[in-house]
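Single-structure report; data block below.
Only one protein chain is missing; all other protein chains are in place.
Here is subunit A:
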Amino acid sequence: MTDYGIPTLKEEIDRETVEQVLALDVDKYKYGFESDIESDVAPVGLTEDTVRMISAKKDEPQWMLDWRLEAFRRWQTMEEPNWAKVHYPKIDFQAISYYSAPKSFKGPKSLDEVDPELLATYAKLGIPLKEQAILAGVEGAAESVGTPFGANVAVDAVFDSVSVVTTFREELAKQGIIFCSISEAVREHPELVQQYLGTVVPVTDNYYATLNSAVFTDGSFVYIPKGVRCPMELSTYFRINEKKTGQFERTLIIADDDSYVSYLEGCTAPMRDEHQLHAAVVELVALDNAEIKYSTVQNWYPGDKNGKGGIYNFVTKRGDCRGVNSHISWTQVETGSAITWKYPSCILRGDGSRGEFYSIAISNGYQQVDSGTKMIHLGKNTSSRIISKGIAAGFSDNTYRGQVSAHAKAKNARNFTQCDSLLIGDKCGAHTVPYIESRNGTAVFEHEATTSKISDDQMFYCQARGLSEEEAVALIVNGFVRDVLQHLPMEFMVETQKLISISLEGSVG
């Protein structure tokens, strides 16, 4: 730079080159932009004061603060787990900021009051937040149709540490459905939150869940009353924007007797050289005859092609089929994150309850995935089904880790598990680690796993019909994961198919 702040010729060229290279990368991860939004960021570091500060920012009642502090004290005595097949430098939990909110954010408000810059961010991500316009059928308002978040979806938008807006609340409230951010729920529906929070994932469940319990900032809260079938898909969209922050969100979904809800979750983050931590806790409670369908398309920034940057995604997701004949179904498409450590599980407590897990986990570059599920059969006549498809390309490692267990009282428990892995290239790894524990003579468990590569015959067949190598791989992979895709809501299917081709781009050869 010259003394007058004008860039020299050399600097100009460098900048251009850098931008061009960056542009190439952005092509692959299209959500990698950063929004220029002034934020209110807490100083880095984690002490009891941080916990108190978050609680105060959220205007929380005393019981919530006490709950957080208890979690924080427990967390300090715990050790980071190291059993997963993922490797990363030790995380410095004191180098992260635990709260970041857009400066314009002054608590929940109506759509018209939301910072236009924020709305623009979501528009760019294809998330429809213009409910009035959509409801009125204004042309162009539903521009995001065809993206995962189509027109008829209520969205809770979480930006860094806060929920900035929740759409369609009034519509839903007419049926008695509560859909709001968890911070609001703590204030407005404390009885529900107190009754259910931490009952599925106990405060001290694991290292990251305990950390989350202490410092969680926002997330969604859903309550579906008895006998109500939620008329639209509910969803949360998580966006990390600020640097050097961690995102710790908490979601709690309660489906009362005979109700139904389908819930979608999406997430993205800007591209940065540093790693960012995302440690969420999701709790689902299904009471008698209730059904919860939870779908995730996880697309956090995976890091660049040299493995630099990316999100560490350490998530605890668990559903409790508490009532008789209740039903929880997890569907996940995992394509992002530098490291994924995630095991959406079902506790099949109610007699006759059902748990399902459908997963596609794709890893490329230097991504590491250690994901799977747990099906804990406690009640009689419970059944579960696991379909997991792992695809490893590049230098990545992709592990399925799952547990199926039937307790002594779980008469006639039934499980079917199928996990298949596909390897693309010879620098990646695919691993399967299932724990199958039957403590009951009437339980019937079947587990099957295979690993293979795309056969030359299949490739030849496709290429002979004029498909390029990459197109052929994408087509075959789409066929490989079809069992899982079928269980995704319509809007997600389209997006997922696109994601699969993005994730695998450059993996051939």
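Assume a contact is a pair of C-beta atoms (placed from the backbone, for glycine too) under 8 Å apart; a residue touches a chain by one contact, two chains touch by 3 or more; residues count from 1.
Here is the rule we use: contacts and distances are computed from a predicted model.
Enquirer: Among "Transport permease protein", "XdhC family protein", "ABC transporter ATP-binding protein" or "Fe-S cluster assembly protein SufD", find the name that the UniProt record gives to the complex chain excluded from display.
Expert: Answer from the record: the omitted chain is "Fe-S cluster assembly protein SufD".
Enquirer: Considering the complete complex, identify which of A:R187, A:K380 or A:K453 is in touch with the unshown chain.
Expert: Of the listed residues, the one touching the omitted chain is A:K453.
Enquirer: For the full complex, which residue in A:I436, A:L467 or A:V494 touches the chain that was left out?
Expert: Reading the full complex, the residue touching the unseen chain is A:I436.
Enquirer: Quick one: say which of A:S35, A:S421 or A:T496 touches the chain that got left out.
Expert: Missing-chain contact among the listed residues: A:S421.
Enquirer: Just checking the interface: what residues of subunit A touch the absent partner chain?
Expert: Per the touch rule, subunit A residues meeting the hidden chain are 79, 83, 408, 421, 423-453.
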